[in-house]
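Missing here is one protein chain; the remaining ones are kept as they sit in the complex.
Think of it as A, B and C in the order they're written, each chain with its own count starting at 1.
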Amino acid sequence: MQPHGEKLIFEYSRPGRAAFDQWPRVPQDAAGPAGAPTRPADIPAELARTEPPFLPEVSELDAVRHFTRLSQLNFSIDTHFYPLGSCTMKYNPKACNALAQLPQFLGRHPLAPDSHGQGVLACLYELQEMLKAVTGMQAVSLAPMAGAQGELAGVAMIRAYHRARGDLARKEIIVPEAAHGTNPATATMCGAVVREVPVGAEGDVSLEALRAAVGPATAGIMLTNPSTLGVFERRILEVAEIMHEAGGLLYYDGANLNAILGKVRPADMGFDVVHVNLHKTFSTPHGGGGPGAGAVGVGPRLAPFLPIPLVGRDEGAYRWLTERDVPQSIGRLSAFMGNTGVLLRAYVYMRLLGRSGMTAVADHATLNANYLLARLIRAGFAAAYPDRRASHELIVTLKREARELEVTAMDFAKRLLDYGMHAPTTYFPLLVPECLLIEPTETESKETLDAFVDALASIAREASEDPERVRGAPYTLPVRRLDDVRAAKQLDLTFKPAASAEGLTSA
Amino acid sequence: MQPHGEKLIFEYSRPGRAAFDQWPRVPQDAAGPAGAPTRPADIPAELARTEPPFLPEVSELDAVRHFTRLSQLNFSIDTHFYPLGSCTMKYNPKACNALAQLPQFLGRHPLAPDSHGQGVLACLYELQEMLKAVTGMQAVSLAPMAGAQGELAGVAMIRAYHRARGDLARKEIIVPEAAHGTNPATATMCGAVVREVPVGAEGDVSLEALRAAVGPATAGIMLTNPSTLGVFERRILEVAEIMHEAGGLLYYDGANLNAILGKVRPADMGFDVVHVNLHKTFSTPHGGGGPGAGAVGVGPRLAPFLPIPLVGRDEGAYRWLTERDVPQSIGRLSAFMGNTGVLLRAYVYMRLLGRSGMTAVADHATLNANYLLARLIRAGFAAAYPDRRASHELIVTLKREARELEVTAMDFAKRLLDYGMHAPTTYFPLLVPECLLIEPTETESKETLDAFVDALASIAREASEDPERVRGAPYTLPVRRLDDVRAAKQLDLTFKPAASAEGLTSA
Amino acid sequence: MAFIPHTAADVREMLEAIGAASIEELFDEIPASIRSRKPSGVPETLGEMEIGRLMRERAASDGEPLSFLGAGAYEHHIPAAVWAIATRGEFYSAYTPYQAEASQGTLQTIYEFQTMVASLTGMQVANASLYDGGSAFAEALLMAVRINRRSKSLKVLVPSTVHPHYRAAAGAITSHQGLRLEEMPYCTESGRILPEALARYEGEDVAALAIQQPNFFGVLEDVDALSDWAHRRRIPVIAVVNPTSLALLKPPGAWRGGADVVVGEGQPLGIPLSSGGPYFGFMATRMEHVRQMPGRIVGRTLDVAGRPGFTLTLQAREQHIRRGRATSNICTNQGLMVTAATIYLSLMGPRGLERVATACHARTAELLGALTRVPGVRAAFRSPYFHEVVLQLDRPAAPVLAALAQRDILGGVDLAPYYPELGAAFLACATETKTSADIEAFASAVREALSNQHAA
Partner (left out) sequence: MAFIPHTAADVREMLEAIGAASIEELFDEIPASIRSRKPSGVPETLGEMEIGRLMRERAASDGEPLSFLGAGAYEHHIPAAVWAIATRGEFYSAYTPYQAEASQGTLQTIYEFQTMVASLTGMQVANASLYDGGSAFAEALLMAVRINRRSKSLKVLVPSTVHPHYRAAAGAITSHQGLRLEEMPYCTESGRILPEALARYEGEDVAALAIQQPNFFGVLEDVDALSDWAHRRRIPVIAVVNPTSLALLKPPGAWRGGADVVVGEGQPLGIPLSSGGPYFGFMATRMEHVRQMPGRIVGRTLDVAGRPGFTLTLQAREQHIRRGRATSNICTNQGLMVTAATIYLSLMGPRGLERVATACHARTAELLGALTRVPGVRAAFRSPYFHEVVLQLDRPAAPVLAALAQRDILGGVDLAPYYPELGAAFLACATETKTSADIEAFASAVREALSNQHAA
């Protein structure tokens, strides 16, 4: 009865309808924006558009109602527990949003002079300093716009470093087999050759394999620590030694920094470069896909190569540093200054946490993960690394359930949605079959974790008593399980008015 | 499976939990707000609180998630068609909210000097002027905080007027039997005696009865026009004549002003005083119950009595007018300046509409109501006044359905919720049995109206085919139909931790 | 036209369905003689961009002065979460929760609010809000008179230490029903009502006694003695309180004998100052008086499936049912403010609110110290106070305050128009939002203003 979905905005469209109050007055028509404006005469006809674009013609209420209703179809941190592993879905403080949206910050043009930006530059400068403090690095650039771009910057710097030393043979980037997909993809984007090294049964990189892999072609290694397996790479100092002795550098993928904030610094583990996912550790919102910010920090060897712009301070005044200041820079990664608004949110968040808050984050994120691990084991679930401490996240494998009951990790995940909780990350890392990578974050309470364990335990019972029920999930969401194969085979990527006649319209 | 409701905030509470970032530093504790503050020594023990108040102890995420989830349990204009008669639930433009919330407006103290308020005062002054223009009145006070307080101001002015003339016998306020409850309640609050006059079969006040009712005790009459019956009081000029000849004044309840904006002005109908529900006609949000604003406009006779403060202009500067300027004022109705933030929203809305927009509002509100009326009649529903034009709203009576099918207006209303539409006003006006008072407003599209007619028609079919289905509605909301009798008999007005043990807790 | 979705085709089809030739025709029941043209007093439409620019210019012209104004409206920190959530469309654009099943969000919020207000005030029940503190005070007087079935008089004792605007509003609103507000004088030494002052009403038929705590001057009244006096004479006690103060001060429910009706201004609980409103009045009472309470009340009940839910209850008190015999004419209240306050109180919790109160108090003590160190400034009273103080000057306050305002410091409320007997006096307040630097700036501006005026 209650409509499950929401029509497409195009289906609300009627020729002639509009949110007229949003129309600017066109200078010619002093009478107010009623009809069609006169087309500028000085645009030659052969360069002009002839057909109006297919955009919806709706009233302001139509648009507001449509997008408000659409929003309600989402799970989000503000409404649901969202233990998506590797994503650090913690509470996004409302203050961070409000303060990053102060009108002067929002209105500032990227090319406005420094005289009209000392406020924002002060925040960015201090953010650089704070990131140096938590990573132990010597210099930081805020330019990268997400983790993957931070990786790109990092690997590009490593390659620039070798190149600057005339060491042109170093083309190989080593990644552990459990690495996040962006790691090998980044290596490729940087023109490097990817070499995978295996991970041992306990989740540590195989040092033997690593020793065998390194050599004069080695540019560096990309690691996250704790790794994507939810455990701390215990022999990290040996890894660093092997790499450095081989002439390679170490790249730290900061996606998991939340686990070690104030506990151990990447620089002290021997890393030469780190990127920090500010949209994870420092709680800028993920916005249904982005934006993020992937600041990079570097040790002394890589400092000359940092991407621009940086923020510098001369005699008490802040200013952008460019090619002129950083002549060996790997260059610019965006048209302007990365995701400044995201950086401001991270800045506010870090100031709210403060020094002690940093450590408290790692403490309680880790406490939550280990508590979940203990309780889930007790509830009969198989941990991927039962003999290891969990870091800020943990992996459960549903191998047995998949084999014996034919209820997969995907089924568990979908069923969890019916319990009002977002699913953990599934099928990543690829190394662990039928896995759930669970990251509770420090901002969730014990009661929420208990409810999550209860839900998983209840699904496990359902899986043995009524497996079809689990396989058919979800039942209570706006849609039932979606056909991904159809999506990829019968591509429907844009709305065409005709298509709806063929019956694909929302009911 | 999916929790239908949401726990109480108190049920999330845990001793020691808190949103610490919201705590101010207490000057004593330079170390940061960690423990309990030292209680001020200079507050004598016998005046001090001994037990902390029972407020929830929750994290910021708990609070954000709880109230976000609660919000989702509401129907609202932003999410649903909301044709609540007499309430003018039109689109509340986001710009009105954003611009009334500019930091300087929000931060301005009510007793700040006029030197620090020329901006807000200019808006209020111009709002007074615009309200004069649309009502035809000579002077306007923005002081009343809702319609009912506007009524109070209006009737108080009428009484003050008679009193000022030494005409002390005029204690009777006439109201039509179909009047809104606030009308007689206001008369009582003003110490007047309420006299009801009947309404004829076609919805107009009975002039005979009115003539019989007036006399030397008559203080005035309270009318809305169009009336609460959704029809225009056609003989309004005669009503005015009768009243004025009898020495009484006419009060215009502006709840229905949307119907006649720019079409006819209350002053021209003969009214001496009018209140305007800015939260209806001028689209300030209703906020789940308020706030509103009930500005009053008056003709020359009542101008000296307007409630304070008013906004005046001397030599280009705006200032508050007080008792000194308006010595005969009925006085102040609030501690400060009424609902200024609401007034700013109304101001922005009126400027967005502009002159032509005013008329367009009445035009399209009326068009929508008459269209619904025509379509509903065609769909087999009984109009309360089938031979009349609808104003901006219309009444359908389900007398027949109640009698023949034992499906009441209440049942229809509840079932509509399952169709994803808010119900019209039910059982008001009391005069029309089993009525639905339907006000679509001008901001809803034809498609929405068509869907509403279809929904009512479908319910009517259900009512004859499966009446139990309708009587049991709603089914798809967070709760099924609630037991009002139990609510009033077994009063549970505050949460007591013990009570939840008795099983009343949300599941 | 802004906000109107009708296309020309829509209008055509709709008129056809109606059987009318034009929209104009739909207005044919309005006498032609009074039909008006477009309201020429309303300017032509502005786009959102244009009105945005105008409003921003006007807001900028109001400035953001450093303010030490209190007197019933207080500048507090408001967590960003409060209004981010309260302005969500589902709260913001919903009506009064008449259809309970479609309004559980608002209803449950109000139920939580009632619980918080009852607990803060130490009472058993609370309503869903009244307009503001001033009008709530008026309603409290009317309610007390209803409660007091013994009294034939409509005389209510209202100390002159109650906010002058509250007394004015209450007078304006209740006089129509014959109430007489008997103004009780205060002690100009201590700034409060001496229990002795009650002696003169001994034996008189008094309908109710009102007490504001802290009073308008910020001074703490001897609430137990006053309340006790009233209860011994079976006179209902009306308390007017600042909700922030209740984190530190004895709640009215615990005053000797307990207050009967408690009202106050809810603004300190997360509501912006906004030139005076919208704020909200709160009201709490004893369970036995709940049927005399004005305003909406939410109750918890069960649905047909036995699940708990929330609904408006005891509506027989209200105008839409009881009409001319309702407890009040109030209909629309200040719902959204209540939502904001409920979020505010949830974020603050008992300990956060206590910190706010303690910080305010400490800042005001600091202010008092800093200002009284300025030659020519002294404290008017030497009584316990909460977060607000009266200062006396050696010359009229108005020009001094004006000089401060020129420097964007709003130093306080001149009391001369309200309490001429205090001489050159003003009421100043510092909340948790003020820093030591702010207070220093204030003090040195006062010092300068006083010496300048001396020079002049």
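Descriptive notes on the structure:
Note that contacts are C-beta pairs under 8 Å (C-beta built on N, C-alpha and C of every residue); 3 or more make two chains touch, one makes a residue touch a chain.
Model, not experiment: these values are computed from the prediction.
Touching the missing chain, out of A:Leu152, A:Ile174 or A:Val197, is residue A:Leu152. Screening A:Ser141, A:Thr186 or A:Asn256 against the full complex identifies A:Thr186 as the residue touching the chain left out. Checked against the full complex, the one of A:Gln118, A:Ser206, A:Gln328 or A:Ser458 touching the unshown chain is A:Gln118. Of the candidate positions A:Asn97, A:Ser141, A:Thr218 or A:Asn256, contact with the hidden chain is made by A:Asn97. Remark: the residues of chain B touching the chain excluded from display are 14-17, 19-25, 32-33, 58-62, 64, 68, 93-95, 97-99, 103. Where chain C meets the chain that is not shown, the touching residues are 47-49, 52, 77, 79-80, 84, 87-88, 432-433.
Everything below uses one rule, namely that only the chains that are shown with their structure count from here on.
Rounded to a whole number, the gap between the C-alpha centres of chain A and chain B is 45 angstrom. With centres taken as mean Cα positions, chain C sits 19 Å from chain B. The residues of chain B that reach two or more other chains are 17, 60, 62, 64, 68, 72, 77-80, 91, 93, 95, 352, 354, 443-445, listed in rising order.
Residue positions of chain C touching 2 or more other chains, listed in rising order: 1-6, 10, 44-45, 47-48, 56, 79, 81, 85, 89-90.
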